[in-house]
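The structure is given below, and queries will be raised subsequently.
Shown here: the complex without one of its protein chains, the others still in place.
Letters A, B and C mark the chains as written, and numbering starts fresh at 1 in each.
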Amino acid sequence: MTKDCIYELEFLVRDYECDLQGIVNNAVYQNYLEHARHEFMQSADVDFAKLHDEGIDPVVTRIELDYKLPLRSQDKFIVCIKLHREGRLKFIFDQAIYRLSDKQIMLNGKITAVFLNNGRPVKPDNIIKTLLEKYDVQ
Amino acid sequence: MTKDCIYELEFLVRDYECDLQGIVNNAVYQNYLEHARHEFMQSADVDFAKLHDEGIDPVVTRIELDYKLPLRSQDKFIVCIKLHREGRLKFIFDQAIYRLSDKQIMLNGKITAVFLNNGRPVKPDNIIKTLLEKYDVQ
Amino acid sequence: MTKDCIYELEFLVRDYECDLQGIVNNAVYQNYLEHARHEFMQSADVDFAKLHDEGIDPVVTRIELDYKLPLRSQDKFIVCIKLHREGRLKFIFDQAIYRLSDKQIMLNGKITAVFLNNGRPVKPDNIIKTLLEKYDVQ
Partner (left out) sequence: MTKDCIYELEFLVRDYECDLQGIVNNAVYQNYLEHARHEFMQSADVDFAKLHDEGIDPVVTRIELDYKLPLRSQDKFIVCIKLHREGRLKFIFDQAIYRLSDKQIMLNGKITAVFLNNGRPVKPDNIIKTLLEKYDVQ
């Protein structure tokens, strides 16, 4: 399950993340994916505070999520991240969630992000350079 | 903005829904959309508890969200719902979020749901009948 | 139930706020109480942004919550606010939650807040003046 991931993060379902149906609420998967992306960027020394001071902010513009199987209380799982560029301005995060016990895929996500400089998309050359050096993103 | 909506629900952004960037966190929009869908079904007298007792549960299988503009503290907004069927088994909820002050569209969402009977998709005839009578969904 | 409240706000339980046990999760009550406090301050024209620009920020230092009965899906309820000062520096918000259908008390809360100016508690004279004029807080 992890062959092509450039970054993985392990989580444990917390009971307050489950809803009336006894499964993790649909919105909570976005929390998981966001936290994994931020940890990934952090691990590559992409410094959001420094970027922000330069007027550059990452923004998610589109999210596609395919719910395969529900996570439940006490489930351990992995968020796997792949990354590629689309055109000059877009980053695409392919993120999948795998249950740890049986490697079953629970969710497939495609998250599109751009970097805005005072509201306008910018070519994020410094960020790419940082990621390239660390993870060899094309 | 509301011409084609079969259902609308008004919300006010709550401060705890905003994150570090001073805007509503991306995952929270799913909370808004889910609450609007549940209120919509409730308004059409679709009784989840009764369905559940018959072994039938609605499940979201896919979510697509386009983030247009961010909601901020104190913003009032409308969640608009349109609904159509796709094939025999799928319900598609087209949900848009409009800022109340200027009718700007903030988010476009397409949510795919099916009804499962003990894990298998079923043709939700009773639900369709109920919705047809109330909202004339094709 | 509302005799002594200086401010009331009505809510509806949203399904995503309920947890595995089928009731509103304990932490969510703090969301309700916070939102009611912020709307209350807003209604009294206490301008947090303006205060923040003057270096003054409200901070909760202590919370006491007594859980009486659980809120459930579709429950409507009122958050009632009373307010008094304790010593020169502390604001005490007495907040109660009542189920709308039968006026049953669901939760009693006592929230202690101070106003910090660059990390030090300050006597919040302007805020008191604003609240006094509007709500006659002693």
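Here, a contact is a pair of C-beta atoms (placed from the backbone, for glycine too) under 8 Å apart; a residue touches a chain by one contact, two chains touch by 3 or more.
Only a predicted model underlies this, so the values are computations on that prediction, with no experimental measurement involved.
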item	value
Residue among B:9, B:27 or B:80 touching the omitted chain	B:27
Given B:42, B:73 or B:117, the one touching the chain that is not displayed	B:73
Interface with the unshown chain - residue positions in chain B	15-16, 18-20, 22, 25, 27, 73
On chain C, residues whose C-beta touches the chain left out of the figure	21, 25-28, 30-31, 34, 57, 59-67
Residues of chain A in contact with the chain not shown	14-16, 31, 34-35, 38, 42, 74
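Just so we're on the same page, only the chains that are shown with their structure count from here on.
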item	value
Numbering shared by both copies at the chain B-chain A contact, with half separating same from different	same
Cα superposition angle of chain B on its copy chain C, in degrees to the nearest 5	180
Length of the line joining the C-alpha centres of chain A and chain C, rounded to whole Å	35
Separation of mean Cα positions, chain C and chain B [Å, integer]	30
Residues of chain A whose C-beta touches two or more other chains	25, 27
